[in-house]
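All protein chains but one are shown at their positions in the complex.
Read from first to last, the chains carry the letters A, B and C; within each, the first residue is number 1.
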Amino acid sequence: MAETRVSYTPTEDQELIRSTARQFLTERFDIETVRDLIMSDEGFDRTHYKEMADLGWTGLAIAEEHGGAGLGSVEMGVLLEEMGRLLTPGPFFASAVLATSVVTEVGTTDDHARILPRLATGELIATVGLFDTARGWSLHPEHTMVARHGGKWTLTGTKRAVLDAGMVDLVLVTAAEGDKVVLFAVDPNASGVTITPESVLDTTRRQSTVEFDGVVLTEEDRVGQGDTTPGLVRAHRLATVALAAEQVGGAQAAMDMAVEYAKSRYQFGRPIGSYQSIKHRCANMLMKVEHARSTAYYGARVSQDDDELAVAAPLAGSVCSEAFTWIAGENIQVHGGIGFTWEHDAHLYLKRAKASSLLLGSPRYQRDLLGRAIGI
Amino acid sequence: MAETRVSYTPTEDQELIRSTARQFLTERFDIETVRDLIMSDEGFDRTHYKEMADLGWTGLAIAEEHGGAGLGSVEMGVLLEEMGRLLTPGPFFASAVLATSVVTEVGTTDDHARILPRLATGELIATVGLFDTARGWSLHPEHTMVARHGGKWTLTGTKRAVLDAGMVDLVLVTAAEGDKVVLFAVDPNASGVTITPESVLDTTRRQSTVEFDGVVLTEEDRVGQGDTTPGLVRAHRLATVALAAEQVGGAQAAMDMAVEYAKSRYQFGRPIGSYQSIKHRCANMLMKVEHARSTAYYGARVSQDDDELAVAAPLAGSVCSEAFTWIAGENIQVHGGIGFTWEHDAHLYLKRAKASSLLLGSPRYQRDLLGRAIGI
Amino acid sequence: MSDTDLARVDELVDELLAEFPPDSTPEIEFWGAQYDKGLAWAWHPEGSGGLGLQRRHQTRINRRLTEGGASIENRHRNLLGIAMGAGVLDAHATAEQKQRWLRPMFTAEEIWCQLFSEPGAGSDVAGLSTRAVRDGDEWVVNGQKVWTTLAHLAKWGMLVTRTDPDAPKHQGMTYFIVDMEAEGVDVRPLYQITGEAEFNEVFFNDTRIPDWNRIDDVGAGWRVALTTLMNERVAIGGGSPPRESGYIGQAVEVWRETGEDDPVLRDELLHLWAEAEAARLTSNRADELASAGIPGPEGSTGKLAWANLNKEITEFTLDLLGLDGTLYPDGYELTRPDSFGQHEPSKAFLRTRANSIEGGTSEIMLNILGERVLGLPGEPRVDKDLPWVQVPRG
Partner (left out) sequence: MSDTDLARVDELVDELLAEFPPDSTPEIEFWGAQYDKGLAWAWHPEGSGGLGLQRRHQTRINRRLTEGGASIENRHRNLLGIAMGAGVLDAHATAEQKQRWLRPMFTAEEIWCQLFSEPGAGSDVAGLSTRAVRDGDEWVVNGQKVWTTLAHLAKWGMLVTRTDPDAPKHQGMTYFIVDMEAEGVDVRPLYQITGEAEFNEVFFNDTRIPDWNRIDDVGAGWRVALTTLMNERVAIGGGSPPRESGYIGQAVEVWRETGEDDPVLRDELLHLWAEAEAARLTSNRADELASAGIPGPEGSTGKLAWANLNKEITEFTLDLLGLDGTLYPDGYELTRPDSFGQHEPSKAFLRTRANSIEGGTSEIMLNILGERVLGLPGEPRVDKDLPWVQVPRG
């Protein structure tokens, strides 16, 4: 079985992105700010998004001709790993990763020119409605569909778990048109669109249920031509790899928290980290976080190679989801009672971990994709 | 969901069987004897079997009218738990449990009168060929079949993993006759029967592949009437529960060995059992062995209740198999290097554990049966 | 149980039910009468709510009372008092103290809480640092306790304090019953990761406790605390839930409701079902053998097993729910809960994370099983014989 040789040695660009990101995020998203945002109705602050855009982050993976930096998955991964560490709230993943990948992979040259520049500058914040049902993560809409009448379409259906839909300017929606899957860019304020924010486990990332009840669309609203499935599959893989990087950042932060506490917390006259039960658990966290990191880094590095990405994306998706969830859970256990309190930050990582492990497909679902890719 | 109320308080009979068994087995099967038998060609000593018969063990579960003690699954479980502790080699399980259950559950009154008395006295040692293929554990023979010619049958096919077939006087064989499953008692020396002893992982329990190449059988050789499937299913469940008891005995012995070693082995000036890594593992062994014991005991106590046995047998089969295999493996790890040597006994338990977890259906297969019984 | 004892118990129960018909007697009056007849804690001596019988007689009393239509709701309402406080008073209190506290405890007119854990003393309760300093006939208390259930409703608190910091840690403690309404007692809700506050933090700021409220000797606090904890374990154990109840029942329900049919998830569900059933059967077996006085499986495996299982099962249930598992229907309201029953799946996922922490962490339970049941040697102790002030604490 083939693999692609990649290099893990960071480039200067990547080092710069990491240090800028860490500095900016640490300053802007201190834990008090994060906690305020978490408990706020909107869940994010548009000025933060503007600042990220000014740093070039929203256009990081967009081609230079469309106003982006023309960088790739590796650089986006660096950024998301840093965001994951600090649980940065807001629609960055939804817009700059998921929506941007979908438009890039599905859209025509015209679509690119029409949408990407505004995504790059951050003036447009978008999200994607992919899933019609809570389980199965099928990219083929089971219920959402469009019907064509003359030059117009009518869109009907409901999308579940649409990230940050309550705060965006544009919702990309997949719909069935006969056997084909088509994609439309819908104005959230259009007639027939109902956005219902949901109460979510991980309040650092909001979700809504979005209903489309006979929303009238024109050719202008369409993104991509013909069956968009191949582009959607690629975008899903890219988003999976990006989310994996974010999970690695979160896993690392949760582990660091556990190790720090294990050194400073004394019981029976000894630091609890001197007990093998805690020490070995921390060592296993280290092993898991490094394994997860390897899969996320590898996935980002083979993102241009379709066949290899088909293996690497679900690999990263399943391994990073499981690692982060396990580490975040054990971090609470290492902390004992204090880790179960609202005022401690440990729970924020657990909630992020569990929710993110389900957003683009559970580990079991990702392994199914992996099996298809490697012929098992 | 219903359950049957049972009592776990041992009766005097059961206490007596346990103490007699422990005394006899400890004397007769000291580890040197077991090791000699393991390395011998035959794998057991017929005089041992005679002694067990004289103690009434071979007839324990056979009705008094057929020369048995008329006791049940609970008493048989006590005996097998003790045998499991000491890895007693030989065809006791194959003959006194598996073959006896099959004849009892499948046979007619005439069959009982014809076969059970000789099984009870131990003059007849029998085994059962159930499985045609290595995987699936189907009780419906996929390849072994009989064809009827006038008053005779011809038996053709191959049975896998036939326990102790190299040392028995009678092989019970399932075969397809059209849609029905029929059962025949075949003389291992009959023309057309080829018994090939296999090299096995667990040499305390031998296996052969048994081929039947046009073996001619008469009505006399037949056991049961009509489709024998319901009886076979019940016999399989009873054997699963009995094997679970044996597994509990083995698991307990392996745990005792680990705990003993953890107390006496010093490294870095401390008994290794004082390290949490070892201590917590031993504590988890205790939890698993007690859980396993509960399922095996429960299974034996509901053996007369068909619906409840359908739940309890695969429950015990899966839980006890996994517990024993895990404990036997961790026992080696607790021992470190010495546990990996041939001369230490730890490996004998691991081999017994892994092999017994596959003999009547893997834990995953048993869980499938469980799911069918509880409607999941 | 001897026939005479049984007959006596049955007769008293019949008498109680006849004299105070449950459907027409106010609860508090009924419970008071129950106490007076010695049917509150059958194993207590007469005069202290008991008859000098055995614990298992109480099981019979409770069953017969329930059958007779009486409420045993007081046992839930004042759980910590009736299950633990009573045992402490029975074993360590003076006659006057029992006289003062036991009856209103049983009638649940005065709710009790337990003040042991501290921010710096979790698994290592004996490392606690809440100070009590003698001042004439009173003690002055300063410090902080955490994880206190019911403190906001309680009249009395079972409080362990450090009275001699220069003694080794287990020797310098003293046990008091503190009036939770006294000055300098500040009870604050402690919000959990679920957004609810089942527990409290309790701050003591120059709180004065009469020496009359001291339980047992000065310096005997650890001994009394151990009695409390022993009663806690008795209280937590016991009572067998039906098959497929609790969170495994919830998981099965979700499986059926969603119509999920993935064989991989099915096998995981069956695995959890089998483990849960094995744990449940083990509790049944342990209970039966324990009450028959026959050696059997250690009851404390149950706490450990259920902590693991509840965590695994509720996490799996979110997987079963898929994207619905990322929702949190109740929201994070930062309130006190109004019920303590089974939670919806995502709150259950969060709440059960504490199952391996509360009432003894799983690490401590494993130590106990390893050392007390299997007889494995303890860790080298660096804190045991040092004066408490000198024990390293980070």
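We adopt the following convention: contacts are C-beta pairs under 8 Å (C-beta built on N, C-alpha and C of every residue); 3 or more make two chains touch, one makes a residue touch a chain.
Keep in mind it's a predicted model, so treat the numbers as computed, not measured.
K.L.:
May I ask which residue of C:V133, C:V264 or C:A292 touches the chain that does not appear here?
P.N.:
Final answer for the missing-chain contact: C:V264.
K.L.:
Determine which one of A:K50, A:H112, A:H280 or A:H344 touches the chain that has been left out.
P.N.:
With A:K50, A:H112, A:H280 or A:H344 as choices, the missing chain is touched by A:H280.
K.L.:
Out of A:R135, A:R206, A:R270 or A:K351, which is the one that touches the chain we can't see?
P.N.:
Final answer for the missing-chain contact: A:R270.
K.L.:
Touching the absent chain in the whole complex: find that residue among B:L183, B:L358 or B:I374.
P.N.:
The missing chain is touched by B:L358.
K.L.:
State which residues belonging to subunit C touch the missing partner chain.
P.N.:
Residues 262-264, 267, 379-380, 382 of subunit C touch the chain absent from view.
K.L.:
Considering the whole complex, not just the chains shown, which residues of subunit A touch the missing one?
P.N.:
For subunit A, the residues touching the absent chain are 1-3, 7-10, 259, 262-263, 270-271, 273-274, 276, 278-280, 282-284, 286-287, 290-295, 297-298, 315, 318-319, 364, 367-368, 370-371, 374, 376.
K.L.:
When the complex is taken as a whole, what residues of subunit B touch the one chain not shown?
P.N.:
39, 131, 133-137, 160-161, 198-203, 207, 264-271, 275, 277-278, 325, 329, 332-333, 336-343, 346-347, 350-351, 354-355, 358-359, 362, 364
Convention: only the chains that are shown with their structure count from here on.
K.L.:
Using CA atom averages as chain centres, what separation in Å is found between subunit A and subunit B?
P.N.:
Measuring from centre to centre gives 52 Å for this pair.
K.L.:
Spell out, as numbers or ranges, the residues of subunit C touching 2 or more other chains.
P.N.:
363, 366, 379
K.L.:
For subunit B, jot down the residues that touch at least 2 other chains.
P.N.:
276, 280 - these are the residues of subunit B that touch more than one other chain.
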